[in-house]
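Yeah, one chain of the complex is gone here, protein chain that is, but the others are all in their spots.
Presenting subunit A:
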Amino acid sequence: MTHHQPSRRRFLAGLGAAGAAALLSGCVTSGSSGKSSSGGAVTLQSNLSAPQAKAAMEDLVAAYGKKGEVRLNTVAAETFRTQLPTYLTSANPPDVYTWYPGSVADAYARKNLLLDLGEVWASPELRGYSKALNTLCTASSGKKVFVPTTYYWWGMFYRKSNFAKWGVNEPKSWDEFLDLCDKLRSKGVTPVGLGAGGNTAWVASAWFDYLNIRVNGAAYHRDLLAGRHRFDDPEVRKVFDRWQEVLPYFDPDGTAVAFQDASTSMLNGRSAMMLIGTFFADAAPKDALDDIDFFRFPVVDPKVPLAEEAPTDGYFAGARTGRRDEVIDLMRFLGTAEAQEIYIKGSSGTVLPCHPDAKDAGTPLVLKGRRHVEEAAEITQFFNRDSSDALQPTADNALTRFIAEPKSIGSILTTWQRDAEKIWNA
């Protein structure tokens, strides 16, 4: 039996050597392919996985197809979110990505993971973009890293027929809003739907964002989310004092059902209104769409400059791309009015184009939405987009707890500040 031993050992050694060699050669080839992969189709990694949005993206890619080659790669939104850092750091990454501008893009830009798109911004297609969008797409290093294409808005959505039935009107000020809630409750309707249950706890952050930009202003809000103020400051406390005034009118199931179910309740008249983004219209039956209207989040302090939440979507490109020229060309196309109109036509049509000359869907709701955003002096994005995806769960925890036990707001804010510090200092 013993004479078998050496041969087996030699065999195993050989196997190990072969494996190591395969690994090393893999190293070499991948190292070289990282540089030499220029040419070929540009990969556009998209998180727009909903059937309608996906079809709109396919239209967009087909329209560009006359000028160059693009391979559209649609990945589930949740997968995309968790895999994005891996994509950006991999050796042979996708080239262009759908994502958000502002502090989210800046976080990647600071790690040198994003391609400088200054050339795209210098092109005639993007010259007409507003100054606000310009600032939004500039990283802290001063480089342009993002091409914005569409945005949507948040507001207090309701059904026109229901408001008419209950004999109530849109409020303007905070006091009028509280009166409205009181009146609705006396008619046996839940005044305010929330939908921060299921896996959409983040919806509650819209209330925090809006109350903060109404009470303390957009500048303070951005500073707070960037860690330049504290969540246990008296200013933040004032936000929750206001919230407590309206909290009794909230749907008691607010933190139990997801926003999709909450919007169904609103459409059925079980609740009267809801602070939500226009994307919720995708979850509405077609025959209800014409009946949907919205009003501006009530003004709390008229001295504070009017700000609205209007999250912008668009594209950035990875710095490790091997097809820089093709990427720049595609980005220029995505910035045109033509490309944005194609996307809006194919998608559900509740988004607005970023290009000043591009036509929107033209429905009364969208026209009103466009005016709504244009009247605002300042634009904020959304809690996670103005801070980071890492900070969002701290808000979810704090706000869910606040809605359940508003009395213990002091300790909630202390905890929130402690959790946020861990993320800011990480």
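The criterion applied here is as follows: a residue touches a chain if its C-beta (ideal position, glycine included) is under 8 Å from a C-beta of that chain, and two chains touch if they have at least 3 such contacts; residues count from 1.
Heads up, the rule we're going with is that contacts and distances are computed from a predicted model.
Visitor: Refer to UniProt and select, among "Aromatic/alkene monooxygenase hydroxylase subunit beta", "Carbohydrate ABC transporter permease", "L-serine deaminase" or "Two component transcriptional regulator, LuxR family", the name of the complex member that is left out.
Guide: Protein name of the absent chain (UniProt record): "Carbohydrate ABC transporter permease".
Visitor: Hey, which of A:Ser90, A:Ser123 or A:Thr363 is the one touching the hidden chain?
Guide: Only one listed residue reaches the unshown chain, and that is A:Ser90.
Visitor: Pick out which of A:Ala62, A:Ala76 or A:Ala164 touches the chain that's been left out of the picture.
Guide: A:Ala76
Visitor: Write down which of A:Thr264, A:Thr321 or A:Ser387 is the residue touching the left-out chain.
Guide: Final answer for the missing-chain contact: A:Thr264.
Visitor: Would you write out the residues of subunit A that touch the absent chain, in ascending order?
Guide: On the side of subunit A, residues 22-23, 26-27, 29-30, 33, 45, 47-51, 53, 55, 73-79, 82-83, 86-87, 90-92, 94, 260-261, 264-265, 267-268, 277, 279-280, 282-288 touch the unshown chain.
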